[in-house]
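With one protein chain removed, the remaining protein chains of the complex are shown where they sit.
And then chain A:
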Amino acid sequence: MANGLGRKSVKRKQVDEEHETFEQDLGPNGTLEMLSDEENEGDVSSDDGQLDEFPEIVNESDSDESDEEEEEDGEEEDGGDEEYESDGAESDDSLHVFPKSKTVISDITKQPKVVYPEIEPEYDSDSSTEDAPNRVGNVPMHWYDDLPHIGYSIDGQKILRPARGDELDKFLATVDDSSAWTSAFDKNAQADKPLTAEELDIIRRLYAGENPDADYDPYEPTTEWFTGKGKEEVMPLSGALQPKRRWVPSKWEKQKVMKIVRAIRQGRILPSKPKSTSKFEPYAIWSERPSDYPPPLPAPKPRLPTNAESYNPPEEYLPTEEERKTWEAQDPEDRERDFLPEKYSSLRLVPAYDQFVKERFNRQLDLYLAPRVQRVKLNIDPESLIPKLPSPSSLKPFPNYKSLQLHHPDSRVRCISVSPDGSWVVSGDEDGNVSLWEIIVGREIKRWKFKGKIGALAWCPRTDISYFAVGIEDTIQFIIPPHIDNSVLSLTQNVLAPSTLPPAPASPSPVKWTTPPSNAWSLDTPILTIDLPASSGTPTHFCWHRKGDYLSSVCTGGVHGGVWIHQMTRRHSQAPFKKIKGSVQTVLFHPLKPHFFVATQQYVRIYNLSEQKLIKTLIPGIKWISSMDIHPSGDHLIVGGYDRKLCWFDLELSEKPYKVLRYHSRAIRSLQFHPTYPLFASSSDDGSIQIFHSRVYNDLLTDPLIVPLKILRGHHVVDGLGVLQIRWCNKHPWLVSASADSSVAVWCS
């Protein structure tokens, strides 16, 4: 670099000198060029910027030649000087308004310098003193043709027209004066003036057909700007062919790229290396503010003090005695201001403010609690989020009050059943009492007493006969209610205890059907008893098939999952399942199809009884299913669980619930669809019964409409048990509920 830099400075000097030479060459010809002399000097001393570009194009090979050139230039310079001096000697000094400069080698610095001649304070050195007597300016002189004067002097005096002789005088004058023929009429002076030598020279040149300018030299020596030795063009102006390397891809570049590519392939370079390092880097959280938030709110300012806060307030600000008393009587948060204005004659008498700390603390609290971020409020009408449901009053009738309540002797009423004609109810309690009562009066008509607790009751859905099944420990008893018509009674007896027993099934069943002899029949004893296999426990759930021929029972224990299907006409029981996973909670017959629903603790399985295969498994997502019921249309199922959930299934849609209702605060015990009205109800251990409107549409597109209608309260919760079973009255929107508080209630619309 040192070498290059030195070279640069050398080159610069060389160029400067060249420039200087050029200036000096032009110097004698044009006066206007004189100003550039000063520039020239400046170039020498300070002007670097313009020439900095040059080293880029320096050819290294030129270095030797430049030295020689320098020497040559030096010689040329000398020559130039001489030429100049000779020119100066030839030129007329009077033609030059400005003094001529001279370039000499300074004695001190040994550098060329420009020297100007000393200004001589002569008379003609100032053009203002020239003798121009007529001062009218450049106006047409024929204005003065008729006047005696020809203009005005500088003092305003009229300059009189010089006397002019006639033609003869002129002629005589030319004869006398030899210079007369070289004089011309000066309009300004209105007199003849002799032409100067320069003017005469111009005239002569014009005559000779030469350039009128005397200084013009048509044979100037050629100045070699871009040619000659050392001034060859370095710009690519040659017609040489492009070198191959200009258009062939670079081999070395390729090598370098390939090196990187190989490194990437080998994994030495990770192209998208994760920027974050495992080490936590502290950063200033306040240095950048999130751009999309409005600036934080300024902190609230304390109120400026007023006259009242002054230590020496005007009299009208001082509180009166009553005001003081009321102020003191008020709670601090009710006071309009938290101080009482007091008057002190001077500031030094003011005591220390005793609540200063408290006030500051409160202010800090204000600051602390002041919202610093402006939150954009969601402007949503809360009403619009509530689903549009019809009002319950438009969905009448539904049960909305307790019409009557009757009490069993002290024990929980576990099960109830409403007769298919909707006029009688049987209810069974844990003491073994089964009572029959009118649904509308609530008067117990008959009571049966059994040993063991009653687990389930179900009235046969056939309307032409009348009996109900009672589930007690290991047995199912069939009872005919009193006061029924003779024809109905005989038909019922014929069904339950036919005179000719149907042929016994081929395979012996562990279930025994026994009927007492006909002379022992009475209203108090069951007409038919089904003995389930031993240790099968209390039947907890009965489900009649729609046609009233099949009764399915679920027991707490026993083999086959405790599920039995009893056929009344054939007096035969069969266990539909050899083995079943989990303990069966409830079972259901599909109202229209030969399908059978079995709910274990967590799943509901649908079997096709005629084809003997599993159709579907529903997953309610309930931990422990307590009850289920199917819509009369057969397309919808509701499942209730001990974990308070009620799931609505659309059987044609999915095995997941269509809707999950969590309205009960305790376990759901029982639920049922109304057979005719679009209602269903659920009862829970929280002692309440909830009534829902459930409209199911025939078209497959519309979702079922479920509207919560009413919460019926009135049963007490005893030992954590609430309403244990609910049943609808067939033909009316009436609900019968059995509760753990040993009561049964009828809810009417």
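Rule of thumb we're sticking to: a residue touches a chain if its C-beta (ideal position, glycine included) is under 8 Å from a C-beta of that chain, and two chains touch if they have at least 3 such contacts; residues count from 1.
Everything that follows uses one rule, which is that contacts and distances are computed from a predicted model.
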| item | value |
| --- | --- |
| From "Actin-related protein 2/3 complex subunit 5", "DNA-directed RNA polymerase I subunit D", "Ribosome biogenesis protein YTM1" or "Bacterial surface antigen (D15) domain-containing protein", the hidden chain's UniProt protein name | "Ribosome biogenesis protein YTM1" |
| Hidden-chain contact residue, picked from the options A:214, A:318 or A:440 | A:440 |
| Residue among A:114, A:141 or A:488 that touches the chain left out of view | A:488 |
| Omitted-chain contact residue, chosen from A:412, A:545, A:595 or A:732 | A:732 |
| Where the unshown chain meets chain A, residue by residue | 397, 401, 403-404, 421-423, 440-443, 445, 482-490, 493-494, 499, 731-732, 734, 748-749 |
